[in-house]
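Mind having a look at this structure? Questions to follow.
A single protein chain has been omitted from the complex, and every remaining protein chain is retained in its original position.
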Amino acid sequence: MMSQLPAAPGPAGGPAGHAEAELLASYAAGTAGTVAAWSVEAHLTACEPCRTALSERVDPERLARNRSVLLVRAALGDGGRTMRLLRRCGIPDHLLRLLAATPSLRKSWLLSVLGVLAVLAAEAAAVSPGWTPARVLAGLPRLQHPQILIPFLLVAPLLVLAGVAAAFLPRLDPAYQLTVAAPFSGFTLLLVRAVSALAAALALVVAAAFILPGPGWLPAALLLPSLAVCGLALAAASVMEARAAAIAAGTLWVLPVLLLAGRHLPLAIVHWRAQSACAAVLCICAFVLLMRRDRFELGWTR
Amino acid sequence: MGNQGGFRLRQEVRGSVRRAGSAVSADECDDVALLRAVARGDEESLAVLYDRHAGWLTIRLTRRCANPDVVDHAVQDTFLAVWREAGSYRGGGDVAAFIWGIGVRRLIDAIRKENGARRRPPWHAEDPQVVVSAEDQVLLGIEHGQLGQALAGLSPELRGAIEATVLDGLTCAEAAVLLGVAEGTVKSRCHRARAALRTALADPLGTPDGMPPRREAWGTP
Partner (left out) sequence: MTVELRTAAVSADGLCRRYGTIRALDDIDVTLERGITGLLGPNGAGKTTLLSILATVSEPDAGRVSAFGLDPRIAAERVAIRRRLGYLPQELGYHRHFTVAGFLDYMAILKEITDRRRRAGEVARVLAAVGLEARARTRIRALSGGMRQRLGIAQALLGNPELLILDEPTAGLDPEQRLRFRELLSDLPGNPVIVLSTHQADDIAAICPYVVVLLQGRVRFTGTPASLAATAAGRVWVADQRDTRARLSWRGSDNRWRHVGEQPPAGAETVPPTVEDGYLMLSDPAGTW
């Protein structure tokens, strides 16, 4: 492409040295003719002194401003592969950045959740002989003793609840006072954090449910109870203090599970009747949450 | 893949920017060495590259788009892209050309973002009164000769199309964004420009070097 144009005049070209400077000046000012400009541009690629001379003609404040913005953006980075993917899905960048401050999305937290799930899985495996994840995935007959699932059923939704609670407990936000003093809507912040914590924890829990020796519908059946428990906690947080709300919601899950386990019906908690009850609870809580969203504006409580 | 790893490594860097072993000050390195340092995650080298190249890049981009905010965004995005993609520089050709290649594409993106697809961007059209001056002809006439005069004989729209597709190496779609016209218009302008150049070169109406060119013939947009 460039070979179609004749070679640009070299630094020593031209009848007099200063004509080069005039040409550069007119190019910088935008008054050089097109063809003259082309030859300057072709020359620029190869000649460093001319590039430097040209750079001196730009407003230094403008250059400095762009430089500092560039260095800040380079320092911020773009958050990694996950963030880039989510950004391409259309989620606004500023909401994604808010997630960076959520404790329950940090690697350390997620690894701890994985750890707990691993312990539960190991415990279940120890109790049911001949069980391996491969057998479970292959759909081989599984459930010998429903009781072995009780710890998992008890703990799994609580893990999800813990993730969501971490999103709105004030004690876990070190810059809490600044968050309160900022105009950003407390409710939006809460939702963004809670939903992403929920999604992350739920993904892990459902994945664990797949490899446990339980009924085939166990993974799907965990969704509604987990969502209901988290919904309860959020709705309660609009009425009472945050920590109390989380504890209350957790208790409201633990009690029925233990009760049904006492009656030797541990899996009833994930039966369709219980599922519909969870769905109903979820709807009511969502409604309450929407109605009372102003109460999540942090700080001023009355 | 190698660069991806390098980029992630950069993100995990804790502590201050200074990296051990940077014995040579960034100022003394040539551009290729700077680019390699940037690929390793050295922010100071990025700053030095910026200091060396941002000025001429700003002016060169301003020739293609008069909106200074859009040009500022493009310059920032260019060096951000250099920060991320320094590893993709394969050592062929000047660093300046590498930066320009990134820069012009970032300008296209910035224009696209600025305008959507509806408004025309403020195309930095030449003032119709300005023709290639006699002095410029003297300067370039020896090198350009017939081709220069033939090019100068084109209307601004046709010259713009040639500049975007030939000189800047953009595709027709990209040139369309830059010029603010439809892609088909770009294609037809290039076609007409090449035809006009063929005519002008085959039948040299150009007078000996030093004479002012013919009156510009405006093509219809």
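Letters A and B mark the chains in the order given here, with residues in each chain numbered from 1 onward.
The working rule: a contact is a pair of C-beta atoms (placed from the backbone, for glycine too) under 8 Å apart; a residue touches a chain by one contact, two chains touch by 3 or more.
Just so it is clear, the model here is predicted, and its values are computed rather than measured.
Interface note for the absent chain: among A:P60, A:G80, A:G115 or A:P174, the touching residue is A:P174.
Mapped onto chain B, the footprint of the missing chain covers residues 13-17, 43, 73, 76.
Chain A meets the missing chain through residues 65, 68-69, 71-73, 75-76, 92-94, 97-98, 100-101, 106, 174-185, 189, 294, 297, 299-302.
Operating definition for what follows: only the chains that are shown with their structure count from here on.
Mean C-alpha positions place chain A and chain B at a centre distance of 37 Å.
Remark: chain B residues 8, 10-11, 43, 46-47, 50-56, 58-60, 62-63, 68, 72, 75-76, 79-80, 83-84, 94, 96-97, 100, 124, 126, 130-133, 135-136, 138-140, 143-145, 147-148, 151-152, 156, 159, 163, 166-167, 169 touch chain A in the complex. Considering their complex, residues 1-2, 4-9, 13-15, 19, 23, 27-28, 30-39, 41-42, 44-46, 51-52, 54-58, 62-63, 65-67, 69-71, 73-75, 77-78, 80 of chain A touch chain B.
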